[in-house]
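Here it is, the structure in full.
As you look at this complex, bear in mind that one protein chain is not there, while each of the others sits in place.
Up next is chain A:
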């Protein structure tokens, strides 16, 4: 369970998060939506202990990220890009991560196989395409077989086959009781994957509920998104 409670973040004189609160529950895929600069990445970075909140809390199973006993085995994360040095090979990148938490090298090969990167694993990350970088990020997120996944724009740059794979995979993870929180700007994709939706705009939550609740009277999630982030910015559904 991910619990974001009244999160506020100031950067300089600007308030980029103004009291964000929501939950991502086990067994559900939660979509985290918002226009560019709305505060999605900042929220995820605070949740993962990368940035500090000015006030409020972001907890994973009731604890801040840094207090988890073995974070990689609890939370799998894939933020923007591959998260790997360009001159290191994909396999070497996953191996140091595996070594840090005492996972065997065979687990690295398993996740490389799972994301379809085995043949490119010996190549430097700098030579990867955007989609291959995403796959490496996914492999890193899945390395510890965690109960929680936090993914930032996971389908961005993937080919149709990759997108379908992610969709099916995330649905299966949630079906087996895991928690999945993903941000995306691809509404059509998200509508087919998520159970719950949180929409933020200008650092505030403007909608939080099941997909049906948030879509409401609109025909699609996309329509609801534009209605909430432009006309009625600030009103919570």
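Just a few scattered comments:
Note that in this section a contact is a pair of C-beta atoms (placed from the backbone, for glycine too) under 8 Å apart; a residue touches a chain by one contact, two chains touch by 3 or more; residues count from 1.
In this section, contacts and distances are computed from a predicted model.
Taking the options "Metal-dependent hydrolase", "ABC transporter permease", "Branched-chain amino acid transport ATP-binding protein LivF" or "NADH-quinone oxidoreductase subunit D" in turn, only "ABC transporter permease" matches the UniProt protein name of the chain that is not displayed.
Checked against the hidden chain, the listed residues A:38, A:97 or A:194 yield one contact partner: A:97. Interface note for the absent chain: among A:39, A:71 or A:154, the touching residue is A:71. Screening A:2, A:125 or A:211 for touch with the missing chain picks out A:125. Residues 45, 48-52, 65-66, 68, 71-72, 75, 77, 79-89, 92-93, 95-97, 99-102, 125-126, 140 are the ones on chain A that touch the missing chain.
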